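Sharing a structure here in structure tokens format.
Excluded from the complex is one protein chain; the other protein chains are retained at their positions.
Here is subunit A:
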Amino acid sequence: MKALILVGGFGTRLRPLTLSVPKPLVEFANKPMILHQIEALKAVGVTEVVLAINYQPEVMLNFLKEFEAKLGIKIICSQETEPLGTAGPLALARDKLIDDTGEPFFVLNSDVISEYPFAEMIEFHKAHGGEASIMVTKVDEPSKYGVVVTEESTGKVEKFVEKPKLFVGNKINAGIYLLNPAVLDRIELRPTSIEKEVFPKIALEGKLFAMVLPGFWMDIGQPRDYITGLRLYLDSLRKKSSLKLATGANIVGNVLVHESAQIGEGCLIGPDVAVGPGCVVESGVRLSRCTVMRGVRIKKHACISSSIIGWHSTVGQWARVENMTILGEDVHVCDEIYSNGGVVLPHKEIKSSILKPEIVM
């Protein structure tokens, strides 16, 4: 079986992290974002994954080779020369997605994190016998998104309403699709929106069905949602395989600590924290609701919450870092500094406090 992951462009919403690393390779819960999806696809029998990207794949290719070997799955890049929207890339990768088996193929939005219930989705798709299945998820504020209106009992999609002013429903497109090869015949090789042009046509013919996504869902393409997403992910991990989570007197709530990371004495870590490989967390440190990337050193007595600390950065003694502070790669926060929502580009030293949210270039 095959799959296409819409990786897209420059990941500008996840800057400054994406100034150092292409977005699919930015780690989430200590694993590159795209690896979460590729592993889940492999688990349901997908043998080939196409990554639809619209920038140079060179940086990605080395990592992809490594994943290919480790997972035993084929990974190829399909590069757009002009942005093709959310459907155009499927037309571009047509030859790679269709084979003689006539099997349906998955399409995923690369920013989406969830439990990836792909096996259930395959069952759902077979049962309704339609042309396309999409996952929908319930949200509190549907008008921020595109709402999918369905027939309650069958899940047949009636229509899509983009950012509705009045309440029409609370299910939105979760960015996970399972499509029959016939769908490709509806997509031309030009900038096309799958939600605005392709799906409505299939819905009109009564051939599009929506399944409510069980479990959590998050679009982690921007820092605030990345942090919320980690909480949801770790919560789900707790329910499924709590052995992966850290335990101990200095751990509270759901915490992931890589085996090569060191945590000092008298720390309090959690809830909702991920500490990456090679990190050193010195004694007396408080970490909550944050991600600490590979190779970071957090010095004694520091306190970090609701933030992301980029690769190989350091946070000084008694520093306090909070409120959506995002440190890029190789950023060094000096001792005793306070950062309230500082967004710091790579290779910087922070020598004076950031009192209100600010971008440091």
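A few notes on this one:
What we mean here is this: a contact is a pair of C-beta atoms (placed from the backbone, for glycine too) under 8 Å apart; a residue touches a chain by one contact, two chains touch by 3 or more; residues count from 1.
The rule is short, and it goes like this: contacts and distances are computed from a predicted model.
This figure omits one chain of the complex; the name its UniProt record holds, of "NTP transferase domain-containing protein", "creatine kinase", "60S ribosomal export protein NMD3" or "Proteasome subunit beta", is "NTP transferase domain-containing protein". Residue-wise, the contact with the chain that is not shown comes from A:T12, picked out of A:T12, A:T154, A:T247 or A:S283. Taking the complete complex into account, residues 9-10, 12, 15-16, 19, 343, 345, 347-348, 359, 361 of subunit A touch the chain not shown.
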